[in-house]
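A protein chain is absent from this complex, but the other protein chains hold their places.
In this document, chain identifiers A and B correspond to the written order of the chains, with residue numbering beginning at 1 in each.
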Amino acid sequence: MAAPTFSAITLHVNGEKHTLTVDHRTTLLDALRERLDLTGTKKGCDQGQCGACTVLVDGRRTVSCLQLAVAAEDREITTVEGIADGERLHPVQQAFLDLDGFQCGYCTPGQICSAVAVLREHAAGWPSAATADVRPEAGPPPLTDEEIRERMSGNLCRCGAYVSIVQAVARAAASGQQAEEAAA
Amino acid sequence: MTTTPELRQAVGTAHTRVEGRDKVTGAARYAADHPFTELAHGWLVLSTVGRGRIRAVDTGPVLAMPGVLTVLHHGNAPRIRGDFVTMLGVPPEPTSVLFQHDRVPHAGWPVALVVAETPEQAREAAEALVVHYDEEPPDLDFRADRGDARPVDGHLPAVAEKGDLEAELAASAVVVDAEYTTPEEHHHPMEPHAAAARWEDGRLEVLDSNQGSTWVVSVLAQMFSLDPGAVRVRSEHVGGGFGSKGVRAHQVAAAMAATVLRRPVRVVMTRRQMFSLAGHRSPTVQRVRLGADAEGRLRALEHRCLNPTSTVQDFVEPGAAPARVMYDAAAHHTANLVVALNRPTPTWMRAPGEAPGSFALESALDELAEQCGLDPIELRARNEPTHGPVSGLPFSGRNLLACFREGARRFGWAERDPRPGRRRDGRWLLGTGTAAASFPAGAGPSTAAVTAEADGTFTVRIGAADIGTGARTAITLVAADALRTTPERVRVRIGDSDFGPAMIAGGSTGTRSWAWAVRAAAAELRERLVPGATIPPQGITARSDTTEAVGALAAAERHSFGAQFAEVAVDTATGEVRVRRMLGIFAAGRIVNPLTARSQFLGGMVWGISMALHEEAVRDPSSGVPVGADLAGYHVATHADVPLLEADWIDDPDPDDPVGIKGIGEVGIVGAAAAVANAVWHATGVRHRDLPIRPDRVLRAAAEARHA
Partner (left out) sequence: MREFAYQRARDVAGAVALLGADPHAAFLGGGTNLVDLMKTGVERPARLVDIRELPLDTVESTPEGGLRIGATVTNGDLAAHPEVRRRYPALAQAVLAGASGQLRNMATVGGNLLQRTRCGYFTDVTQPCNKRLPGSGCPALTGEHRNHAVLGASEHCVAVHPSDMAVALTAFDAVVHYETADGRGELPLADLYLPVGDTPHRETALPAGALITGVTLPPAPVAAHSRYRKVRERASYAFALGSVAAALDVRDGVVHDVRLALGAVASRPWRARAAERRLAGAPAGADTFAAAADAELAAARPLPHNGYKVTLMRNLLVAVLTELAEEAAR
C-alpha cells in the first residue's frame, strides 16, 4: 500500500492553534494563505529568492515558501498579522508607515518580518557579511546603515523603496534602544 | 457643507499612504488573496521548443490524475477574438489570445491550461502533461547588421530626419561614433500576475492585478464577445506593474476556465513563466553619432535604435526618442527599427524608449564632453534648445538647466577633477558622472464621480490603479483641496471597472489624468451643494469626463526633466562596481505628495542602478529558452546595492494642467544608468557601452587597457 501523502497537523500561528489536513506538498506559505486565510504573507517567487514570504518560525525569520507545512508542525509561527500589539503597530511597522518604506506594498510584510528579526539577531550579537571583524573579541557590530542593508538583502523590493526601508529599520532600532534604556 | 477657513492646502504637503496601515499589517488584499468557495486552480503549460507546431496534447493521463478538472488547449478551448485594437492603440498581446491555433512562435508560448481542485494538483498535472511538437529551428540571431531590420512607427514616427548628416559630420571639429547595447530586461513586479475569474449574476467578474481596469475590461469583453457591462474587473491593490500588467495570459485563462467549468478559477503566473508571459524590455543595439564644433555645439546628431520583436507582433522600443527632445543640431537623424525573431513580444517597461535610449545618448554626450575638453554640464548648457529639435514646438516648461545647477551645487560637482582614474579609496577607484533625464508629460481622458455623503464626508470613485505610485493618496489630496475639506474626510475608491472609464497607470500619466477628472467632478459637486442644506441619505453625486478638456490641450513639447548624479567605486582587480551615492534633481510638474513622490523618484533611480549594473535576462542561443529564469538568475538590485540616494525637485508646475502636474513615475530611471556608466569611466578611464557593467566586463576592460 502506498504511504499517505497527506497528514493531519496542528499549526501554531500568531498564538492560535489550527488543526488541518495538508497535502505534504503544501508549503507553509500556501497553508497560511489558502487554508488559514492569512494572506498577509506574500508569494513573490515561490523559490526562496525574494523574501516576500518571510515569517518568523520559533522566533527566527524564514522563507515560508521553502518550508513544508507538515514540517512546521509544533513550531511557533508569527506572520505579519501577528506583529502588531493589537491595534498598536510594532515600531517597525510604524516606521515603515511614517517614512514611506514601501510603495506597492507587496514585499512589505516580508520586509517587516525580516526587519523585526534583524533587530533581534543584531541584539544577540550576530555578525553579518558587512561586519569587518567577525571575531567575538571585536564586540557586537554597531547597526550602521551598511549593516542594515546587508542584513535586509534577502528581501527584494522591486519598487526600490530601499532607502526608506533602511531609514525605517534604523528608526525602529533607535526606538527599541530608547525603550530598553528607559526600562533599565 | 462645512468649510474650515484656516484649511491648509493638502496638495504639496507630505501625507502617509491612505492604505499604508493595511499594507504594513498585511490586511491589504491583492489579486490572489481573495478566498472563494469552490475555487479551482489553473496552471499554465508553456512550450518547451523555440518554434514549431503542436502535433498532439496527451490530455488522457493528466485528466486521470487526482483533482484534475480540465485541460484546455488549442484543440478544445473556446474560440475567442484577437483581431481588434485595444484602447492603447495596439492589438492584444499575442500570448493572451490563448489556445486559438497550433503554431508556436517562440519558447514559452502558452500551449495548455490545467485546472484542478488544489494548486498542488494543478502543478503536478501541468508538469506531467506531455505535448508533442513538430520542431523548427528558431531564428534568434540579434545583431546590428541584420539585413531585415526595418523602421516601425510605434507611438512615435519611426524616422525623423532633417539636414545633411554626412556633410555636417564631415564639417565637425569633434565626432563621437559609438555603438551601445542594452540587454533584455524584465519588469518583475514583486506580485506575480494573478487573476481569479467567476460568473456572478450573469456577469464575468475578475479579481486581477493590473494597471487599468478599464483597459482590462474592454479587452476581455471584446475577446469573449461580451457586452462591456457584462464584465467587471477589480484590482484594489496591485503589487507593482512597471508596464507589464495589462491583459496577459492569466486573466484570459482564468476567464476561459471559469466559463468552461462554471466555477471560480484562479490563475497565477510562476516567476519562471513571467520570463515568457509577462512581457519584457527588448534588448537594443544603438548607434549614436555626434558631430560638434570646437566649442561643443552640436552640428550633427544621429541616433539609431534597433530592437528585436517577435514574429507575431511588432513592438518598437523607441530608444531614439529622447534625442528628438533633448538636443538640436543642423543635421538631426533619428530612427527606431525592429527585426522579427522567435522571441516573446516585448512591451512597455518603465520609461520605454527613454531608459535604454538615454543610456546611449547621455553616454555619448559624456564622450563628446571628454573629447571637447568641456565639463559635461557645460556641454549640455551649450546645446540647450529653445524649441523642440524635431517638432519645432515650444516647450511647456523646460527646467533642465535649473536641475543641473541645483544638482551640481548639492553634489559638489565644482570640486570634481575632470581627469579619469585620479581618485582612490583603498582597493576602489572612485569616479563621478552625470546625465540628463526627460520623459513625456501627458494625460488621458478619464471619468470620475464624487459624492457628498450625508455624514459630511466625501467619496471619490474613479477607475484608477495604485500600483505603488501613491495615486490613491495623491487623488485624496487633490480631492480634499477641490472640495475645500481635509484629506481625512475624503475616501477614495479605485481599481473597479464599474467606476467608469479612466486612464491607465502608465506613461507617467495616471495621477495627472485622474486628478484632472476628480478635480472637475469635485468642482461640479461644490456648485451643486447648497450651504446649510441637508444631504439626502444616498448623498449627492457629481460626475466628470475630461475627454474634451484633455483633447483641447494645445500642441507643445511637454516633458518632465531631471539631472542625475552618481558616484561609483570600481575595483578593477575583481570587476566589482558599487554606487556610493546618487542625487537626482527633477523638474516634473507640481509635486502632489512630497513623501510618496520622493519614493517614486528614488525607485526610478534604483532601477537605474539595477539597469546599469545587474539586470540582464539570458536566453539559450539555440532554443531561445530563458536560462536561469528566476530571481537568483535575474538580478535586480537589493538593499546592499543601494546607498543613500537623494531625490529632490525644483518648482515646475505645468501651466496647462489644472493641478500643475506633469508626471513622475518614469523620469527617475531616465539617465540614471548613463550617470553610473559615466562615473565608471571617470573612475577607471574606460568606457562601458554595454549594459550591465558586469564584473567580467570590467575585468576585460582593465586587461584591454593594460595591453593598449
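The working rule: a residue touches a chain if its C-beta (ideal position, glycine included) is under 8 Å from a C-beta of that chain, and two chains touch if they have at least 3 such contacts.
Computed from a prediction, not measured in an experiment: that's the story for all the values here.
Engineer: Given that one chain is not shown, which residue among B:38, B:148 or B:620 touches it?
Structural biologist: B:620
Engineer: Decide which residue listed in B:40, B:301 or B:629 touches the omitted chain of the complex.
Structural biologist: The missing chain is touched by B:629.
Engineer: Quickly run down the residues of subunit B that touch the omitted chain.
Structural biologist: 48, 120, 123-124, 127, 272, 427, 573-576, 578, 613-614, 618, 620-623, 625, 627-630, 632-633, 635, 637-641, 694-696, 699-700, 703
Engineer: Would you write out the residues of subunit A that touch the absent chain, in ascending order?
Structural biologist: On the side of subunit A, residues 2-5, 7, 23-25, 27, 46-48, 51, 54, 57, 60-63, 66-68, 70-71, 114, 117-118, 121, 124-129, 131, 133-137, 149-151, 153-156 touch the unshown chain.
Rule of thumb we're sticking to: only the chains that are shown with their structure count from here on.
Engineer: For subunit A and subunit B, let me know how many angstrom lie between their CA-based centres, rounded off.
Structural biologist: Centre separation, subunit A to subunit B: 29 Å.
Engineer: State the interface residues of subunit B toward subunit A in the complex, per the touch definition above.
Structural biologist: Touch residues, subunit B against subunit A: 16-17, 19-30, 32-33, 35, 118-120, 124, 187-192, 237-240, 242, 268, 270-271, 467-470, 595-596, 598-600, 602-607, 610, 630-632, 636-640, 642, 644-645.
Engineer: Give every residue of subunit A touching subunit B within the complex, in rising order.
Structural biologist: Within the complex, subunit A contacts subunit B at residues 23, 25-26, 30, 33-34, 37-47, 49-50, 52, 79-81, 83-84, 89, 93-94, 96-98, 100, 102-109, 112, 130, 145, 148-150, 152-166.
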